[in-house]
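Complex shown without one protein chain; remaining protein chains in place.
Chain IDs A, B and C follow the sequence of writing; residue 1 opens each chain.
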Amino acid sequence: MRYIRPLSIEDAAGLLADSAGTAAILAGGSDLLVRMKGGFIEPDLIVDIKAIDGLGEIRETAEGFSIGAAVPCAVLGENTALQKAWPGVVEAAKLIGSKQVQGRCTIVGNLCNASPAADSVPALVAAGAKAVVVGPRTRRTIAVEAVPTGPGKTSLAKGEIIEAILLDKRLPRSGDAYLRFIPRTEMDIAVVSAGVNLTLDEQGRVKSARLALGAVAPTVVLVEEAAEVLIGSKLDEATLERLAKVCSGACRPIDDKRGTIEFRRKVAGVLARRAATTAYARAGGK
Amino acid sequence: MNFDPRYSGRNFTSVGTRPIRPDGVDKVTGRARYGADFNMAGQLVGRVLRSPHAHATIRKIDTSKAEKLAGVKAVITAADLPDLTDGDAAMYDILDNCMARKKALYDGHAVAAVAAVDARTAKQALKLIEVDYEVLPHVTDVDEAMKHSAPLINDAIFTEGLEEKPVKPSNVTKRTQYGHGDIHEGFGQADFVVERSFKTEQTHQGYIEPHACVANVSSDGTADLWVCTQGHFVYRQHCAQLLGMEASKLRVTSSEIGGGFGGKTHVWAEPVALALSRKAGRPVKLVMTRDEVFRASGPTSATSIDVRIGARKDGTITAAEATLRYSCGPYAGMWAEIGAMTAFACYKLENVKTVGYEVLVNRPKTAAYRAPSAPMAAFAVESAVDELAKEIGMDPVEFRIRNAAQEGTRSSYGPVYGPIGIGPTLEAAKNHPHMKAPLGKNQGRGMACGFWFNFGGQTCTDLNIGMDGSVSLAVGTVDVGGSRASLSLVAAEELGIPYEQIKTVVADTSSLGYNDMTDGSRGTFSSSMATISAARNAIKILRERAAQMWDIPVDDVVWEEGHAIAKGATHGNLSPLSLKEIAAASGKTGGPIAGHSELVADGAGVSFATHICDIEVDPETGSTRVLRYTVVQDAGKAVHPTYVEGQYQGGAAQGIGWALNEEYIYGKDGRLQNPGFLDYRIPVCSDLPMIDTQILEIPNPNHPYGVRGVGETSIVPPLAAIANAVSNAAGVRMTHIPMSPPRILAAIEAERGG
Amino acid sequence: MVEVTLWGSLGAIAGGKSKVEIEAKDIRELFRKLAEQYPGLEPYIDRGIAVAIDGTIYRDTWSKELPEGAEIFLLPRLAGG
Partner (left out) sequence: MAGVAVSTTINGDNVEFLCQPDETLLDVLRDRLGLTGAKEGCGTGDCGACSIILDDRLVCSCLVLGAEAEGRHLETIEGMAHGDRLHPLQQKFLEHAALQCGVCTPGFLMAAKDLLAKNPDPTEEEIRFGLAGNLCRCTGYDKIVRAVQDAASVMKQA
């Protein structure tokens, strides 16, 4: 086994592309080291990307924000501009694990771990976030929802690394929110979760909407029908009821140690309604 | 030795104060040494191979490849731990649990072990051991295991305690029965009857420190064992017996212990570590992973309980009945029996009957967990009691007060009670401001009572007085939560000297006579009794030495407030001699001064508690929040009140976790799905409110200071108190613990007819 | 002479009796005579039996005297946490 700390993203991609055995990227390590401890992965190569220039930074650009792959989630919460623009994304990122994990874990790691229950992913999908994917000689930008393809599986090719997550500038009269259900108050994996991003027109009607559900299917589900229900409404009680029903219906959950099918369906609707209400208020709706 | 353990009312100087514990600084600076913090030169790393199957015959184990791996120094299987138990069935079960002999009986059952130069090599070696299993059908559910069609876990077991001797083997090892009166007559007198069935899932003590030990067996037949345990003398006996050693040649040192709650009361991997060390000829350190702790130590029983209680319109209970089925893991136990004994212990009943069934399942061997078996029985009974009060239209506290046991009541498990605290805890709860605080929407209040026996047991203590007058107290009961502070207080009290002048340590098995474990809430009760006895013996010598120094008869010397006083007019001019002065002269008056004590601290007073809690339920998600929690419990006499409060709060918190979220979840394959703190959900700091405590002091007549055990009772009421609160908040009776959000939501939906 | 009450399972072994009369001055003598008169009880006594005397439970004190007229109750020896 080797541990290497490359200084450029191209070097990192090259190391991964050329590796013969199992290679793993180490950013925060909060998933990788747990999997190593449990014997689920025995990497021959660990590529620590934290020394790569710029990967530990959040940059504000003309288009919005670029969050480096090695930025710990705690840093997202400490960035006031990001917090103000994308409170839903930040609250999702800040729900991952404990304070201890917050200082290490990253949203890119959360995304690439490809758990359907990943906290930051529904919020990122709702926000329309994009991922910058770098290979040894390639660079492409894809929608965040295109990254996970199933539990533990991603669309990334061998040698590809996500360099950063891009978020747009916050539009006027828009807001986002994320809610998850856990049995305790902290330290649990989401049993169900919902991320919502809304933009309103000048009358306070929903103009555009994206709603994503977590932990109810093999990957995070972007519920197109939910957007249809929301658009044109002022989130009156009847709309919210319909939204809950649509979201419950969009679930394809399983029974497991964290919850039942019935529970996940029902609570997905409840969370969608509550998250939409918060996002609506953040967008300035009344 | 004539030690009089009877309570004598006295005014206390040290007892009842709250000094800082003697082991405190080491614990806040990281210097205290726990099980895994000890190392020896040349030590190897031990690892255990565990069965992935819930139930399987072990056809063959091939260790040859592992043995050939460079760095591997020993590989052992059951063959290296031959059966030396000589017909002792309980010890045989312990042996079989340490290392499976013919069958693997649960997911996690040890089948082989290795010792290697480092962890990596040991881990690699485990992968090279080939075990040929014949997988058998398994059963993990307590009710399923009782069915005739269930897979048999041990075909040599025939149910004990039946009127007719059974002809077929069964997973039910024993039936027991308690009670008195005639329940048929009793139910005949009832105006109201409540009948319900309840289930509780299996939980784990959840101590933060995994089992850990360092074993060192020498070629001369002597051995040392450093281990985190609740009872190093018991570990010595078990290990010596299982390995065919003389107990006195095995020195066991108890490390600081990172929690036990009953889970560290008998050996799990320690005999394996010793066997590895013996074979390798080098010290072996064996530390369980968290996953191993959950899969292969001793959780508490899963249960299924039916309760029926009848009462007259005036609120008098006329009859009570319960059938209790407790899982034991794959070995016989007496868990349902304890449940049957404790179920109705809080009440004065003319007609009561409880029946317990001990049930084998393919889960790890059940071990004691803080007031073992009582919380589940209390959950079922106290839920039914609440429901009955509601049907009659009585306040639940008033209803309990009306039926509470008192001095002279025949307990449901047989004997007649002496002075007890159930009535006073109920009165205190009734008058507590918590009972009158307003509740908001979706909020409910619940209360419940709990009982535990408390034990005493064999205890040996040494009290040595140094030449400078400082006192070292060596005790043999492991300190699990501050007892060294409490015992220093007791020694200070009895000797009449300041607390700071005393240092209490836990001695190893070669330095002190046998002591039972720290279990059954006995640590402070028993060792304080032995400490008082040792101090009294030391005082006797101190008086003799003072008499010598003064050259007067010893009968003229009394001991008061840390001084020898010459009494009577003839000695009026002699100024008192302090303990320090007598100690300083000891070299010339007969040598060292010490007090020794060995006794059986019997007569531990039974203990009662009443808890009150407020819970908010989110009716859309089944989520709960604990808003307020109050514990009222009798301590007899609180030696160090802060640590008594700590016991009350800790027990309540464990009970809250059990009530709401903790459970063993098994898959259809019989494998444990959640062997980690991620999905075995013990309460975190943000889950809980402050836990208010009220200490009542109803002296135990069988202890000089009136002390009762306090450690366990606090976990008995919470399951029921929370179930009652959730039921009141959600408007539906909860009968299955833990009341996780999916269970609560399902119950609410079912009630709504949804 | 003291009257000794046996708990359920013990009673069955003592020929279905729930109460037996024994001439014994202390716990040691009680155990010895019980084992003599009801040999089936011996393994249980060896494994450990607790004796409640007027409500106070004694687990190990052989020398404990049994006062005339006291209520004597045999119980299983329990485990604690």
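Convention: contacts are C-beta pairs under 8 Å (C-beta built on N, C-alpha and C of every residue); 3 or more make two chains touch, one makes a residue touch a chain.
Since the model is a prediction, treat every value here as computed from it, not as a measurement.
Within the full complex, the chain left out of the display is in contact with A, B. The hidden chain makes contact, of the residues B:Ala652, B:Ile698 or B:Ala746, with B:Ala652. Only one residue in the set B:Val15, B:Ala36 or B:Ala546 touches the chain that does not appear here, and it is B:Ala36.
From the options B:Thr13, B:Gln548 or B:Thr642, the residue with contact to the unseen chain in the full assembly is B:Thr642.
In the full complex, the hidden chain is touched by subunit B at residues 18, 20-21, 23-25, 27-34, 36-37, 120, 205-210, 256-261, 287, 289-290, 480-482, 642-643, 645-646, 649-650, 652-654, 676-678, 682-686, 688, 690-691. Along subunit A, the points of touch with the absent chain fall at residues 1-3, 5, 26, 28-30, 33-34, 36-38, 43, 46, 48, 50, 72, 74, 97-101, 103-104, 185-187.
As a convention for this text, only the chains that are shown with their structure count from here on.
Taken as a contact graph, with one node per protein chain and an edge wherever two chains touch, the assembly forms an open path, each chain linked only to its neighbours along a line. Of the two chain pairs examined here, A-B and B-C, it is B-C that is joined by more C-beta pairs in contact.
Distance between subunit A and subunit C, defined via averaged C-alpha coordinates, is recorded as 67 Å.
Averaging Cα coordinates per chain places subunit B and subunit C 25 Å apart. Considering their complex, residues 123, 291, 620-623, 660-661, 665, 673-674, 677-679, 681, 683-684, 686-687, 740-742, 745-746, 749 of subunit B touch subunit A. Touching subunit C in their complex are the following residues of subunit B: 90, 160-161, 163, 174-178, 205, 261-262, 265, 334, 337-338, 341, 368-372, 411, 413-418, 453-458, 519-522, 600, 602-605, 702, 711-712.
Put simply, subunit A touches subunit B in their complex at residues 38-39, 181, 183-189, 191, 256-260, 262-263, 266-267, 270.
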